[in-house]
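Only a single protein chain was left out; the remaining protein chains are all shown in position.
Moving on, here comes chain A:
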Amino acid sequence: MTAVLVVDDLRKSYPGRTVLDGVTLRVHEGETIGLVGPNGAGKTTLLECVEGIRRADSGSVTIAGVTASAASAVFHLTFGAQLQESSLPNRLRVGEAMRLFAAFYDEPWDIDDLLERIDLREQRRTMYGKLSGGQKRRLTLALALLGRPPMVLLDEPTTGLDPHARLELWGVLERLTSGRTAILLATHDMHEAQERCDRIYVLDQARMVADGPVSRLLDEAGLVTKIRLPHRPWMDEVLRAVPGWTASRVVAATHYAYGGAAFAGDAAAALRQHLTARSDEHGTPQLLAGITTGPADLEDLYLIRTGRQYA
């Protein structure tokens, strides 16, 4: 597959703080790639360096064969972007915004067709400031796609949207991109990333700490099964005796224990045996009633890899 976006050894720092420390990534034709990481990990900085609206200290960015050091107007033809913090003038009508941005391209998407696809035909004469949050996102997404770019960069496009608006936005994205369009999606929504993305990059403390398809990452990290149970101070000691256990995290007196393939089978039963012994000893039989088992997901990987826990 052809790499549409090539980022090599990107570095960016401010006095006393490194934001990107040698970040490298590839997005191929037709791939939807998720970029996840805690707040302040450098996701937005990375996207802005890729978009050319923030200057990196070193490293290189190439999209569809055009390097970011080329004349920026030419470089900006290679991608469409939806920024986390960007807007349009409140008094600009939907149709006017479409006409303005369409005029920047020689062969833009047909405006009527695009308005139809993003379900804003009725709002053609509505001013941007009067649109709902979901309508604004759909409009800015459509503006990003007006030039039919080979690469689409999305920075938390569904944050703050209700589930209906979220689904509509993804529907629009599916309708407006082909199977060959490459998409890089920065998001805090792990379920969205797992559901929508072919591969994931996990960015933490300025570095990429994991990348690959979610299932492979979970497998490699030994995070196949998740067992949730009430926490006790001696829980780690018990879990180490259970075959296949790989990691644990504790949030608000709840213990999340993870394990690989070996953990999936009889782990719960083995754990019950161990806990029965400890429960008898410590007089806490209610422990057994609190055990639930299920598959681990990207959110678990994220929380384990980035060392962050739920608040």
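Please note the rule applied: contacts are C-beta pairs under 8 Å (C-beta built on N, C-alpha and C of every residue); 3 or more make two chains touch, one makes a residue touch a chain; residues count from 1.
Please note the rule applied: contacts and distances are computed from a predicted model.
K.L.:
So which of "DNA ligase (ATP)", "Transport permease protein", "Phenylacetate-CoA oxygenase subunit PaaC" or "Quinol oxidase subunit 1" is the UniProt name of the chain that got left out?
P.N.:
The missing chain's protein name, per its UniProt entry, is "Transport permease protein".
K.L.:
Check each of A:A73, A:A253, A:A269 or A:A289 against the chain that is not shown and name the one that touches it.
P.N.:
A:A73
K.L.:
With respect to the chain omitted from the figure, which of A:T62, A:Q135 or A:T177 is a touching residue?
P.N.:
Within the whole complex, the residue contacting the unshown chain is A:T177.
K.L.:
Going by the touch rule given at the top, which residues of chain A touch the chain that is not shown?
P.N.:
Within chain A, the residues that touch the unshown chain are 2, 4, 29-30, 32, 51-55, 64-66, 71-74, 76-79, 81, 83, 85-92, 96, 99-101, 103-108, 140, 143-145, 147-150, 173-182, 195-198.
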